[in-house]
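In this view, the complex is presented without one of its protein chains, the others remaining in place.
When the chains are written out, they are named A and B in that same order, and each has its own residue count from 1.
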Amino acid sequence: MRKGFFHDNDFKGWLYLLPAILFLGAFLVYPLIDVWIYSFEEGYNSAAQTYFGVGPYNYSYVLHDPYFLQAVKNTFILVVITVPLSTGIALMISLGLHSIGPLKGLFQTVFFLPYVTNTLAIGLVFMILFKKTAYSEGMINLLINWFGGNSVDFIEGPYWAKMFVLCVYTIWVVMPFKILILTSALASVNEEYYNAARVDGTSSFRIFIRITLPMISPMIFYLVITGFIGAFKAYSDVVALFGTNLNAAGMNTMVGYIYDMLYGDSGGYPSYASSSAILLFVIVLTVTCINLLISKRKIHV
Amino acid sequence: MKVVLENLTKIFPGRGRKARGEVTAVGDFSYEFPDGKLIGLLGPSGCGKSTTLHLISGLQKPTGGRIFFGDEDVTELPPEKRGIGLVFQNYALYPHLTVEQNILFPLQNFKGKDKLSRTRMLEMAEEAAKLVQIEELMDRRPGELSGGQQQRVAIARALVKMPRVLLLDEPLSNLDARLRLQTREEIRRIQRETGITTIFVTHDQEEAMSISDQIVVMKEGIVQQTGRPQEVYDDPVNLFVAKFLGTPPINVFVGHVQGSRLYIGADAVLGVTGVPDGEVYVGVRPEGFVPCGDGPFACDLRGIEVMGRDTSLVLSNEVSLNPVIRAIVGGETPVNEDMQTVRFELKSGKVFLFDQETEKRMYFEGSRL
Partner (left out) sequence: MEKKKGYDKIERDMKVRRRGKQTVIYVLLSLWAAIVLFPFYWMLLTSVKSYSAYNSEYIPRFYTLSPTLENYADAFTAVPLGNYLLNTLIFAVITTVIMLVVIILAAFAFARLDFKGKNIVFVVFLSLMMIPNELVMITNFVTITNLDLRNTFAGLILPSVTSVFYIYLLKENFEQIPDSLYYAAKVDGTSDLKYLWKVMLPISKPTLVTVTILKVIECWNSYVWPRLITDDEAYYLVSNGIQEIRENGFGRENIPAMMAAVTVISLPLILLFLLFRRKIMEGVVRGGTKG
């Protein structure tokens, strides 16, 4: 029998884990601790790496910064509009997909396309479609004109117009994931339940409400939760539409605020970035917990 | 190569706070598996037979005791140094490799001076495949084979490196009834042809009885009885072994001995000498019943099943411990379905008495009444 503190296998196990532990430790665990420290170091100077004191000033600064408040407002509007809308539309599309025979595969492939595209690249296309310049009305304004409306500059125009484009693009981007998850959830419902219900003469609406919806409700809640988390972290799609100077455009998001504080024209304040990141984390955590509480009460499994 | 176990013991520690008790999977097992024989390790699930096999293979380390292959102590050797072939219950074929690659796999692990040339390896694989008659399946993958074919591939893979001992874990349990019969003959043949000491584990007593040279009956980690199958069947040492061997199983009754007479219920069925008076369990093999108009033992007839050569009577009796009693009688039996009760004489060689407390066999001199 072997002796010593480490059994042969213990050593081997840790050896195999070592690379993962090194990477995770350096770039996930250490930063996680460090971000809290940063967030409480007042007046941190990134060049000299010095700070004056320890306290909640960074939080207070961030919470009084109009740019941050604007970013919070933008983010919440985006979340409240896009999460329910995209989930609802995705559910309808998935039900449609589930009920058809021919062309189903083709539709599924097409609907999934946005998932594999570069958010920045297609965002640029959306910008072109919605933008109104001196030389061109833009595609979407052309459509609006056709229906007798007045053209609007969606990219540099009024706030609600910009928010509209942002919501449209966000929904366009998150749709493939939701459709895919819901279609596979629908496909995994045992056909026998439907047959049993049909034999009993249940109407298709009742089948949907009493059988389909309860059966896929875990997946819907999963989508809502991931949807909330994703929307709270919106950033690159906003950059794609409105450029990197989001504060000037009045379209910044919370994540955008964090990065701007860290780096860029207004950057160099890792302490402010840290405290705003922690605020974001707290908000996301709270919303997720509320979601989980509701889902625990409502979900049927 | 004979395999000798000396006081082999394996104790699993209790897991966690809730299940603190240790589990003795194998307790103080001493036995010599004779060279060149086919030996069946037999017992209900959880009796420690698979653990014993794993200890012999070296996949598990014993808590105590020693294992010898011939005169060599292999207790501390890792599995690959022991020179064993092991066939798993689910065959454990590598699904992504062809049959040929599966058989070659063990040979490719040889290193240094043992390293084989490519042609030599192919030759050996070919030989092993021929032995189990799967030469024409070499390019297939396990997923494309039937259960019986997979079994043969697994045996070929175990045999290819010419092991000193071949171990088979429940070799027939994943096969359907017809294949099982065929495959057990096949295992017998391969064992005869190679002459390799072969130990196999099974919970199916019929399987063990039919092909083994020797059987080892285990229960809860303890060896109950060893010997040639027929010997063990004819002369079980305790109630467990008597009940475990035989299809249909032995019929057990509550009886008592009084004044050298054995009573089952109120019927005095046999004269017995050498047993003290008192309560006993009476075991009667199905073939121990002889229908006889004025026999001493009466049972209620529930039904008759004719199975070709033999006839099986389904009976009941108040003091039977089995829900039904089964008696196998010859084809020309006077019993017919209209009869309410059937009277029997019992063959004394097919009747066993067991102590009610220890369940140990009580030997007696039997006589007709």
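Heads up, the rule we're going with is that a residue touches a chain if its C-beta (ideal position, glycine included) is under 8 Å from a C-beta of that chain, and two chains touch if they have at least 3 such contacts.
Nothing here was measured: the structure is a model prediction, and the numbers come from that model.
From the options A:L142, A:A196, A:L213 or A:L292, the residue with contact to the chain not on display is A:L142.
The residue touching the chain not shown here, chosen from B:L5, B:A25, B:C47 or B:I84, is B:I84. Chain B meets the missing chain through residues 57-59, 78-81, 84-86, 88-92, 94-97, 105-106, 109-110, 157, 161. Taking the whole complex into account, chain A touches the unshown chain at residues 6-7, 9-14, 16-21, 23-24, 26-32, 34-35, 38, 46, 92-93, 96-97, 99-100, 103, 107-122, 124-129, 133, 135-139, 142, 172-175, 177, 180-181, 184, 226, 229-230, 233, 235-236, 239-240, 243-244, 255, 258-259, 262-263, 270, 273-274, 277-278, 280-281, 284.
Following the convention adopted for this analysis, only the chains that are shown with their structure count from here on.
Inter-chain centre distance (chain A to chain B, centres taken as mean C-alpha positions): 62 Å.
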